[in-house]
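Yeah, one chain of the complex is gone here, protein chain that is, but the others are all in their spots.
Chain naming follows the written order as A, B, C and D, and within any one chain the residues start at number 1.
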Amino acid sequence: MSRLPRASGHFRTSYAQDFRLIQTPLERRWLAALLVALLTFPFIASPFLTDLASQALLAMVGAMALMLLTGFAGQVSLGHAGLLAAGAFTAGILFRETGAPFWMTLPAAALVGAFLGVVFGLPSLRLRGLYLAVSTLALHFLVAYVGGEYESKRGFSTGIVIDPPVIAGKAVTDPRAWYFILLTAAVLTLLVCLNLLRSRSGRAWAAIRANETVAEALGIGVAANKLLAFVISSMLTSLAGALFAYYRGFVSVEAFSLFLSIQYVAMIIIGGMGSVLGAILGAVFVTLFPYLIEAVMQLLPGAGAYAGVMFAVNYAAFGVVMILFLVLEPQGLVGIWRRVQTYFLLWPFKHKPVAGARR
Amino acid sequence: MQLAVNIAVLASIYALIACGYVLIYRVSRVLNLAHGELMMLAAYLLLTTASSFAGHPLFAISAAIGLSILVGAMVYLFLMRKMTGEMALAAVLATVALGVLLRGITVIVWSAQQQYPATALGLVNPSIALPGGARISLCGALLVACTAVAYGSLLAFLRFGRWGVRMRAAGQSPLLAAQRGINLHAIYAIAWSLSTFTGAMAGMLIALDSGLGQTMTIIGLKAFPAALVGGLDSLAGALAGSLIVAAAEVLLIHYVDPLLSEVVPFLVLIAMLVVRPWGLFGTREELDRV
Amino acid sequence: MAELEVEHLRLSFGGLTVLDGISFTVEPAELFVLIGPNGAGKTSVFNCISGIYPGKGRILFKGRDITRWSPRARAKLGIARTFQHSELFPHMNVLDNIMVGRHARIDTRPWAEALSTPGVRRAEIAHRAAIERIIEFVELEGVRYADAGSLPFGTQKIVGLARALALEPSLLLLDEPSAGLSRDERDDLARFILRIKHELKLPMIWIEHDMQMVADLADRIHVLDYGRTLASGDPQSVLSNEAVINAYLGKA
Amino acid sequence: MLRKLAAAILAATALSAPAAAQDAYTIGLTGALTGAPASTYAPAVQALRIYVERVNAAGGINGRKINLILQDDSAEPGKAAANAKKLITQDGVILMLNASLSSTYAPMLAEAKRAGVPVLFASSVCPKDVYPPADPLQFCTTAFAANYDSRAVLDFIKATAKEPVKIGFSAMAIPISRGEIDFAEELSKTMGMTPVDKEVIPPPTPDYTPFATKIKDAGANWAYSWAPWVTQVRTLEALRRLDWKGDYIAWSHIEAEGELARLKDDRFYVIGANALFQDGLPIHKEIADAAKAANVQYPVQQMAEGWIAGMVIEAALKATGWPATSEKLAAAMSNLKVDTKGLRGGPIEWTKNNHFRTRQYYRVYKWDAAKISIVRIKDWTAFDVK
Partner (left out) sequence: MSEPMLSVDKLEVVYQRAITALQGISLGVAPGQIVGVLGTNGAGKSTLLRAISGFHGVDDARVTEGTIRFEGRRIENGEPHRNTRAGIALVPERDKVFPNLTVAENLSVPVASSGSRADMSRRQALVFHHFPRLGDLRARTAGLLSGGERQMLAIAGALMCGPKLLLVDELSLGLAPVIVSDIMQKLVQIRRELSLTMIVVEQSAAVALAVVDYGYVLENGRVVLDGDATRLRDHPDIREFYLGQSSAGGRRSYRTVKQYRRNRRWYG
């Protein structure tokens, strides 16, 4: 989507500039700084923090995929964990049954994801909103059932163990290497999402989300575009699932519970609906939050005394924070971010002039 | 014969839980995914009142029911009320968050251990012989009876009760209802209370019958497809949906493969969504107009 | 040959008959006006022509029978429309709103879009340039990047018109474009409609309540009442028709 | 994006605060302390915690304290993987404990193998790799043992039954339980019994009667269940409500002692490797006193499993000496003999080849209506583990 030219003193002089992702030199400088920070992070941080960052990056891929589907195309899904599971199981089963390498299982996972995208998307042609969410939920249970049956039939009662991927003749086990693999995956997903959103498909999704009937009358193939959203989102999600399988070295149904779907929904809502940045912020927040609570609780005096209930308290705190977010900040993290940004951009003024103000 | 009894008991369990989903959805178009947790909370409250009113089981049960009705109203007033006007998905997520919170709280207060409120109340749960050689436990029989009474009175209330009619009105068109002098907050709070009340009955009876632990929440979720099969906005539909799902489940367990019982509700649900997306008795959403 | 031929169009919902055998033709570059009281079925005619409602009867466009075509196929053929309440996408800016209207004319593939290939970039920029011409045509330069929802009602209606024009249509359906506009805005609208007629030579079907605009601008008028044709012909004869005055204009 | 970085930095500062104490034996546990299956694991973990506190209060081991770090995984494998990573990289543990569902094993072991840290399964099901030939890094103290348990059960049935045995089985729809019951079904055929029905019951089941109906209708006079406690006992209750009069045997999980007294069922046997508190051994009194002093949430009868794990850990660390590393600990654990003071039928003995125990002992209990108490039906019978 094209954006309002922001920085003063910077004017667009060609149509190509409307289409550019990076608009101003200032943006470019910030981006460069961020990139340097991301690249040096694993060399500064402890292995544990690198693992946390990797978890967050992996979550970002899934969250952006869900944001594409729910936040932009308006199709609500509670079956995200089912698609992650599908990707992970594709990688796991192929690895176990045929010993297929990394570079073959990933495309296979994407293909399975695309196929399931059509399956998960078909109900969307008839259903909307919560009913659609529930149909994806039902499909999630079916995928989980199939995966579970495979596990028990093949006797992998404690999950399918997967060897680390071999790249350039070396098994990738180093946390830093994984950090960079997942960072690449996240950045590529980000680019794919941004590219789609500023093109024809992205506009079609936005139109469908706003009003299906109008979109249809304008000549947008509603069914085809809905399915497209499902397919792309599911492919990305499936890939994230396969990456998860390799990263953690195992696959099992229990890892893809309904709660995982809900966590992803929480990511995009807490992050801020309809914003890719929101998906990223939400993924980071939801991933890191339990650790933050734990760290805070460890700092409280006499932490040992209530160790027995600490985890229940941690669990409950997650619920409380989610509620607080939903009630107090419906725009999500990205809403806060934008407010802060506007505040600094407009300082010392308080309000933005309304665009296209009344004559 | 035993099969019929099994179907009746299972259908009653589903129906009693499902009507909680339906009540809230019908009135406020919110899907309450914390219903299982509210059920569980009610059962735990019974455990607590059982020890406070030792020796007076009826007293303990009514106190627990009263408390859970209060909880339902408070959930609306302090949480869901703030969610009016937000996206449907956000409201659903709020109920999920509430569920997480409640699960945490129950572990903090009552620990994760399996509990037996029946023992705490000093109640026994004998099995009753029925004609035809079938048997049913007392709690099972109570479940069927409670479900029948609950549905009977709810249907009557919604059809003939002045406030029941107003509840239906608020569900159809909240704005017009408000313009006709109805306090929507009161209506929604009543819906939440009623829903928690029926959920509490289900939770308590299940806990009395077979003990109480964190798994209760999963049972709450299992009744959800039943509500959908019938149509989320129809009480009669919830009853029919529960019967269909329960019958499918029991018959498959008996004649095919017990393992299937886990996915059966969802298979029935998907079949239903394909054929009649708005459910058996549900009302079709209006056509979009330009 | 007529641009559009509508023959015995019928439409009903449940038991309610909305359209009861409507027939009319629209000639090239003709400004064809549809009038009638509220609920007469004017918008339903549009919904049938653009394919949202499955009407019975026959609709021919440039001699081709499009009765069974999907809305998408009809848009590709060049049937564009505006909406009564403009129905813009409020959270998208004006530019994107108009770009959505061009959807059927853009043919980039999603996979190429995901990678933003040079072909996609070229296409986007070319279509962006085309959109700019329309923006100039309807004088929306000042609000290009404004969110559509934040614009005054009158401007929104013009954006809706621009969105329809973005399709490079060969038939334009205008659903009450003047409703809610002030006299000044109506002047603008009349100007744009005349320019579309004279410069783009587009046939238009126009639903209108403002009898003055109708009387001044219409080439031909078709009056609907309760899903039936009440009268049809040139403005003078229709507006002086006794039945029309009684049923529609009322005894004001 | 900047926000992401800020959050990461915040996390870094917050998490680096409780750095691992360098003068203690640091061990870490991931367990299902919340979530649906918590009732099985949380009591054991609590017992382990009081045991460790007692050891520390008494001056520790080799003059060093034990630093036991607990992590909750809610029985979610993804969480367990992250926990294992944290315990190894952040806390630098020399031993990891697992007290969770079997689905958490694979991710945890993947991390442990990479770091060469031994893993002890305490209160969670023993994986195959601890039996001979044992994986060098996996150990298990948990009472029950796949296959051996069913052998003991069927031996007991054969010895007890007075008429031809028509046996029904009940399992939970989780791989481990299904596998064991499948094994038992096959074994029963070779022992001259008639398997008449097998029910695999999904975990979230509101009513067990439909399953029980099938067992009863199949004409079983014995029923055997090896599954989480809920499935075992609710199948029995459902059977009894259908007026089924047969004998029922199930594994004696930590809940068993309290439940026998609750159910008061004359023909309900529990078989297990732990001595019930009913036996009143000195060690039982010791546990009860410690539990009382620590003011635990769970009944003392559920503490034995965690206590045994504590005894084994204490012995292993003692043998490791100071300074301790994972390699030294793994070596020490591969040659260990721990006296269970009567909590088990004999010592827990680990060798290079066997990280389960060299001999597994079983006892059978049931409720005796006449005596109004739990009685021991069969004393320790031993099986050699090969």
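Worth a mention:
The working rule: a contact is a pair of C-beta atoms (placed from the backbone, for glycine too) under 8 Å apart; a residue touches a chain by one contact, two chains touch by 3 or more.
The shown structure was predicted, so the numbers you read here are calculated from the model rather than taken from an experiment.
Of B:168, B:254 or B:276, it is B:168 that touches the chain left out of the display. Only one of B:70, B:176, B:256 or B:271 touches the absent chain when the whole complex is considered: B:176. Residue C:213 is the one among C:33, C:171, C:213 or C:238 that touches the chain not shown.
Residue C:187 is the one among C:65, C:187 or C:234 that touches the chain missing from this view.
Even with one chain removed from view, subunit B keeps its contact list with that chain: residues 84-85, 162, 165-166, 168-169, 172-184, 283.
Where subunit C meets the omitted chain, the residues involved are 37-39, 85, 139, 149-150, 152-154, 176, 179-184, 186-188, 190-191, 194-195, 210-213, 216-217, 247, 249-252.
We take it that only the chains that are shown with their structure count from here on.
Chain centroids computed from C-alpha atoms place A closest to the centre of all protein C-alpha atoms shown. Greatest Cα centroid separation from subunit D: this falls to C. Averaged Cα coordinates give subunit A a centre that lies 37 Å from the centre of subunit D. Across the assembly, subunit D contributes residues 33-34, 297 that each touch 2 or more other chains. The residues of subunit C that reach two or more other chains are 47, 52, 83, 87, listed in rising order. Listing the residues of subunit D that touch subunit A in their complex gives 1-5, 7-8, 10-12, 14-18, 33-34, 46, 49, 70, 72, 74-78, 81-82, 85-86, 89-90, 101-107, 109-111, 114, 127, 174-176, 178-179, 296-297.
Across the complex, subunit A meets subunit D through its residues 30, 34, 37-38, 41, 45-49, 51-53, 55-56, 151-152, 155-161, 173, 175, 244, 248-250, 252-255, 257, 259-260, 277, 280-281, 284-285, 288, 291-292, 295-296, 298-299, 307-312, 314-315, 333, 337. The part of subunit A that touches subunit C in the complex is made up of residues 1-5, 15-16, 18-19, 191-192, 195-196, 198-204, 206-207, 210-211, 213-221, 228, 232, 274, 354-356, 358-359.
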